[in-house]
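Removed: one protein chain of the complex. Kept in place: all other protein chains.
Note that the chains take the letters A and B in the order they are written out, and that residue 1 is the start of every chain.
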Amino acid sequence: MNALAVEIPWGVLLAIKAVVILAVVPLGALVLGYTFLLKMMSHMQSRLGPMDPGGFHGWFQLIGDGIKFLQKEDIVPDEADRRVFALAPTVVVISTFLIFVVIPAGPRLQVANLDVGVFYALAVSSLSVIGVLMAGWASANKFALIGALRAAAQLIAYELPLLLAVVGVVIQAGTMSLQGIVSAQQDGAIFGWSGIGNPFILTQFVGFLLFLIAAQAELTQTPFDMPVAESELVAGYMVEYTGFRFLFFFIGEFGTATAFAALAATLFLGGWSIPGVHGTAADLLGPLVLVVKLMAVAFLMFWVRFTYPRLREDQLQALAWKVLIPIALVNVIITAIIKVAI
Amino acid sequence: MAKLPGLIGGLGITFKTMLKGAVTVQYPHEKEAPPTRARGVIALSEENCTSCMLCSRSCPDWCIYIEGHKEQRPPKREGGRPRSVNILDRFDIDYALCMYCGICVEVCPFDALFWSPEFEYSEPNIASLLHNKDRLGAWFATVPAPEPLEVGADSGKKK
Partner (left out) sequence: MSTTEQPTTPGFEVDPAAFRHLADAQVNVELDTGDMILNMGPQHPATHGTLRLVVRLDGERVIAADPVIGYMHRGYEKLTEFRTYPQVTTLINRIDWLSSFANEVPFVHAAEQLMEIEAPPRAQYIRTALTELSRIATFLLFLGEMGLQVGALTPAFYGFRDREHVLNLIEAATGGRFHPNFNRIGGLKDDLPWGWISETRNVMKIVLDACDVFEDLVVGNEIFQARTRSIGIIPGELGASYGVSGSNLRASGVDWDLRRDGAPYLAYPDLDFQVFTHPDGDSFSRYWVRLQETRESARMVLQLLDGMPAGPIMAKVPRIIKVPEGEAWVETENPLGQMGYYVVSKGATGPFRVKIRSASFSNVSILPWMLRGVYVPDVVTILASLYFILGDIDR
């Protein structure tokens, strides 16, 4: 990365990148949590949400909650497996951090421009399944166990629609690198007109919908929140976690929501790019554009979350295996045929 | 006209509600006035009370504590009998026990107890919820005037 005219030693660069990733996840969790969970959900329910903390519409609420969690007593159930219990939230959060490694925020603002960016992102996001299973097993709690087993089945089932939805984009872009996909959208043209580039949401609309549905399931959000069914399992696999361990899960959940929203924005909406803006201007505007696009995607995800009831586990599985995967396969086939034929 | 699938219609409803605005009343910055008849707290009019103990006996929770004694007063007219009046020593209502049923207010034959819609008297310790005679008298200022009744009500005797 050489945005400035100064040569930055690679050690310092590595440190900067690490700090950026470590900061982006809680920040993303905060912003998404505040905007959608606290404010949008409240207004959809005819109420205001937090208004007092911090004075102006309660912006301090989540930060205050975070501080509150940090100073809580560390309770580990008597019969729990201590080491696994402690490691589980860490595994979940690590997978979130790792996704942000490949998401580009500008033509030169990227932690790592992997040639297999998409493959890497999706592979790494499925690490959280292990964390969830660890949490459910180590809690020594039947409700947690049920939640963890449901989560494992669900998260694995929905990996496939997620992957197949993205394959269409990869075929169309011709590359698995996320920077390459963004460039393909920025410099592309729709029937010769390059006014708005070629955002893949137009041609891959089916893929976009599938990605959203599968991402909703990967995040265990309603209508796929059986593992965390609040009215049955009271937080499912997270039920025995309190204090800062729960904070990790919370940051992991909303951080992953940010990551998936950013991925969707990058794959389907053009990521950081505005057609016609290149170079340093794109470096400066890129993060802002990416944030706007990911908030739009997150709005859709949370809108659905707060409106629908949840599907039962077997209905959820049937939806994945019998409906989404065939549609995704058909999408891939059609995309491939059109790419080769046209 | 074909009906939208329920999934889309549901999204429309939540979106519309989001735009419509919240119905929250931000207590304690904004307050809603309770209706006139709201049973908030009981006020005592000490001069009317004759320690007949009817309220204390009819309370389902036995939360009213009354102690009184009789005193002599000079007669009204010359040559009459000295009058005896009841002096209240103690009239406590324990709001930690009170069910807010209103039986005491209803059975009082001398109109010494009144309902007031005041409700903001919560205390950090339970013992302070025992309101004594003076405090109950102080609530009297918040007792609203009886409101007019609906059309068709019998304006004769109202128990």
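We adopt the following convention: a residue touches a chain if its C-beta (ideal position, glycine included) is under 8 Å from a C-beta of that chain, and two chains touch if they have at least 3 such contacts.
From a predicted model like this one, the values you see are computed outputs, not experimental measurements.
Asker: Which displayed chains make contact with the chain that has been left out?
Answerer: Within the full complex, the chain left out of view touches A, B.
Asker: One chain is left out of this view; which of B:Glu47, B:Glu67, B:Asp89 or B:Glu106 touches it in the full complex?
Answerer: Of the candidates B:Glu47, B:Glu67, B:Asp89 or B:Glu106, B:Glu106 is in touch with the missing chain.
Asker: Of the listed residues A:Val102, A:Leu311 or A:Val332, which contacts the missing chain in the full complex?
Answerer: A:Leu311
Asker: Tell me which of A:Ile146, A:Ala184, A:Ile213 or A:Leu267 is the one touching the absent chain.
Answerer: Among A:Ile146, A:Ala184, A:Ile213 or A:Leu267, only A:Ile146 touches the chain that is not shown.
Asker: Using the touch rule from the top, list residues of subunit A that touch the missing partner.
Answerer: Touching the chain left out of view, subunit A contributes residues 41, 44-47, 142-143, 146, 150, 222-223, 225-226, 229-232, 234, 306-315.
Asker: Take the complete complex as the reference. Which residues in subunit B touch the chain that isn't displayed?
Answerer: On the side of subunit B, residues 3, 5-7, 9-10, 13-14, 17, 23, 34-39, 58, 60, 99-103, 106-107, 115, 147-154, 156, 158-159 touch the unshown chain.
Note that in this section only the chains that are shown with their structure count from here on.
Asker: In whole angstrom, how far does the Cα centroid of subunit A sit from the Cα centroid of subunit B?
Answerer: 55
Asker: For the complex, which residues does subunit A have touching subunit B?
Answerer: 40, 42-48, 51, 303-304, 306-308
Asker: Which subunit B residues qualify as touching subunit A in the complex?
Answerer: Listed in rising order, the residues of subunit B that touch subunit A are 7, 10-11, 13-15, 17-18, 20-24, 26.
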